[in-house]
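As you look at this complex, bear in mind that one protein chain is not there, while each of the others sits in place.
The letters A and B name the chains in turn, as written, and every chain counts its residues from 1.
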Amino acid sequence: MRLDLLPRDDVSRLREWLTPVVAFGVALIIGGVIVWLMGRSPVRAFQVYVTEPLSQGWAVQEILLKATPLMLIGIGLAFCYRADRWNIGAEGQFVIGGLCGGGVAVLTHGSGAWWVLPLMLMAGIAGGMLWAAIPASLRNRLGVSEILTSLMLVYMAQLLLDYMVRGPWRDPKAFNFPQSVMFDPAATLPPLLAGGRVHWGLVFALVAALAAWIVLNRTLLGFGIRALGEAPRSARFGGFNERRITLVVFLMSGGLAGLAGVAEVAGQIGQLQPSISPGYGFTAIIVAFLGRLSAPGIVLASLVMAMILIGAENAQIALKLPLDLARVFQGVLLFCLLGGEALTRHRVVLGRG
Amino acid sequence: MILARAPQPLVQLDGIVKRFGAFTANDGVALTVNAGEIHALLGENGAGKSTLVKILFGLLQPDAGSILWQGKPVRIPHPEAARALGIAMVFQHFSLFENLSVLENLALGLPGRKADAALSRDAAVLARRYGLALDPAASVWSLSAGERQRIEIIRALLQQPKLLVLDEPTSVLTPQEAEGLFTTLEQLAADGASVLFISHKLDEVRRLCSAATILRGGKLVAHADPRRETSRSLAALMVGSDVTEVRRETRAQGKETVTVLEISSLGAPSPDVHGVALRDVSLKVAAGEIIAIAGVAGGGQTELFAALSGEANRVSTGTIRLLGRNITQASITARRDAGAAFVPEERLGQATLPRATLSDNLVLSLPRVDSASRLGWLDRKGLRERLSAVVSAFDVRGSGADPEARRLSGGNLQKYVIGREILRQPKLLVVNQPTWGVDAAATQNIRLALMQLAEAGAAVVVISQDLDEVFAIADRIAVMRAGRLTEARPTAAVTREDVGLLMTEGVVETHGGQRDAA
Partner (left out) sequence: MAFWLLVTLTIITAATPLLLAALGEHVTERAGVLNLGVEGMMIVGAAAAFAVAILTGSSILAILAGLSAGMVLAALFALFAVGLAANQVAAGLALTIFGTGLANLIGAGFIGMKRETIPSLWIPGLTELPVLGKLLFGQDPFVYASLALAVGIAWWLRATRGGLVLTGIGENHASAHALGHDVRRLRVLAVLFGGACAGLGGAYLSLVYTPFWSPGMTAGRGWIALAIVVFAGGRVWRLLLGAYLFGAMNVLQLHAQAGGIGLPSQLLSAIPYLATILALVALALRDRRRQSAVGSLGQPFIPDR
């Protein structure tokens, strides 16, 4: 048996936008089958993963909280992926952002000055940019694949954070627990609504989404990014500097991941710990694709993915389903998206031969 | 050797239909090739010749129609089946592997063969018999287009084919190399094999072939004996109407004019191991002048274009001046600002983004401060207005008001790309392969537009492998080979044979061993 791909002549916009929706639906069905194979009720799982997080007030708040880093990182990644630059180390850039921003909080502990928070945010962004600039420069100067270097830097970032919270920045009063001091109020990202848990990071994320939309669709830089991703020779012919664009997309991506990292420690965790991310940097890769690398799409996709993450936490308790099921689902979802993309562009014909 | 015997049909294709989506590439085509005959398959670009031979070679499956091989109906589901029948193919875009050796390339096209001494011996036997010298250990990337074609031909002959199919084999050859190929093919036919020769060049078909099948727009137009037709009558069959060839009037020489482009002793290292280094290239182009740079593929034309456009700044020695200004190290954008415009060889993926609309694609060739953008913002309205100017001035036809670039036919897209540059009213236009793969009507339109641009006072540099084109439109002709450029000579003062020799030999040695390349 053979499988042939025939190009479709015209693909409507509606069809293009329906692709991720259908892919998500298919992924849910496959997820249901996996749950069923594990001996649980898929219907009940659907309730826990999807319906309940959407119907309960506290859960909606948790969704927004988890969507914040996914949105920020995902938007940054969209710049890279549109330019065909494979930054898969956003997790590391996130961790370094948290580490640098958190470091400011630790080092200024007790000062309570107004400038602490802005400085933290800037340090977080700068840290993420720096971490992302390494793979970008190695690619620009030496032609080293950014895929492997950006990923190796994830492990190094995690080890660096681990060292800092067990070593120099450990809270001396924490009974040898590997964690930093709790941040001062002046070093904490305030909640959007008094008493709520959703913090200003969400606003940053939405602003970033709007800015990204404008840059990608209305500016020469956005056109250059697209040109580089679609046909590098065209980009060169158009006078766009390939290396500069590579560096710019990595800096934007790293900066936004760094901002997400510092927002996470300053708005949500409140201190530095050996691990500050449940894999947001990797989940955001799925978010970026689910959102078709467009800013509005990514905003929506980050909410959907956050819902699944909350659902996974609930399912752990309610259904005794392991947290890793969410990981499996993410992988399935990415496959479904890639398959959907292929089926949008091509007609598949099964034949013999 | 005229023998009175009924011709034996070797292969008969009948009623062949092949559709790609809504597009019908072959619409009820019939073709009969007799044993021992050199048969021409004639047609313009896009007439469906390549589709038909891919069906014959099992690379494509027809939607309808029948194939008879020596009178028996056959199916050809894949190339192995074609080979088993005795069909061998020499592809237009060679099916070679750059980083592998000649011997390995031979083995890959022959079922069950390994790149060993036995294969090397077999190849050597054929090479001697047909005068096709080749070094089996050489890597393909180091070979010229003519040598690459020899690999393809030897690979085909090693299968002892009854039918040898050659798709546009002379498009990459010098006139002398083409003559050598014809001798080989005639020898083959004399040995009893049939040859299917695909071309759109009428002179060589009349010189070589004893039968012709002519396609137009995917349909069969006529069977003809090319030796009894004139080039003109064949052209009429092929194109469908009389296309008047545009030809450059001889310009008055010696008039004092402004030098627009001045290249002196330009040198640039090769961009990669497969490229060509530019050596000591010099050229002066005056306002109102069309200079053609002829040469076979891989002579350094791509690299020269890159050096002139500034796409890749690797110039190591020498200078490029545009209206007296040194632009050797300037970016492509700065060069455009200074009045230059460029049309590269790849229409999709270099001149345009395939999935971007035509209006967005205008951005690629507009200097930053031109109407495309202000301070980094795209001016979509301005772009659309500009597009309608290009579309109406150059008769660009596509579906919808602002289609994606990949939706246009080759000819229409090339008219768009040329129009985009000409409407900028450049003082210098550098064009690489202006009419490669473009239909006859669009070809004439494009050549006319280039001439009008020169009339209006611009300097035009046309890099072309098509000698007909070179002689039709150039005031002076230079030849590029192995990274060197010969002196540009007035068109009236050189013959095709002269140019062909320069394409093969490169620099002509003159007295005292001095190069006469400027």
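The working rule: contacts are C-beta pairs under 8 Å (C-beta built on N, C-alpha and C of every residue); 3 or more make two chains touch, one makes a residue touch a chain.
These numbers were taken from a predicted model, which means no experiment stands behind them.
Within the full complex, the chain left out of the display is in contact with A, B. Only one residue in the set B:E98, B:D122 or B:D498 touches the chain that does not appear here, and it is B:E98.
In the complete complex, the hidden chain is touched by one of A:L148, A:M182 or A:V203, namely A:L148. When the full complex is taken into account, the listed residue touching the unshown chain is A:D162, out of A:E52, A:D162 or A:D184.
On the side of chain A, touch with the chain left out of the figure occurs at residues 3-7, 38, 86, 88, 138, 142-145, 147-149, 151-153, 155-156, 159-160, 162-163, 166-167, 282, 285-286, 289, 322, 324-332, 334-335, 338-339, 341-343, 346, 348-349.
Contact between chain B and the unshown chain involves residues 20, 54, 58-61, 78-80, 82-83, 89, 91, 93-100, 104, 107-109, 112-115, 272-274.
The definition used in the following text is that only the chains that are shown with their structure count from here on.
For this pair, chain A with chain B, the centres built from the Cα atoms lie 47 Å apart. Residue ranges of chain B in contact with chain A, taken from their complex: 21-22, 77-78, 309, 311-312, 331-333, 336, 342, 344, 346, 348-356, 360, 363-365, 367-368, 372-373, 376-378.
Taken together, the chain A residues at the contact with chain B in this complex read 6-9, 218-223, 226-227, 230-231, 233-234, 236-239, 353.
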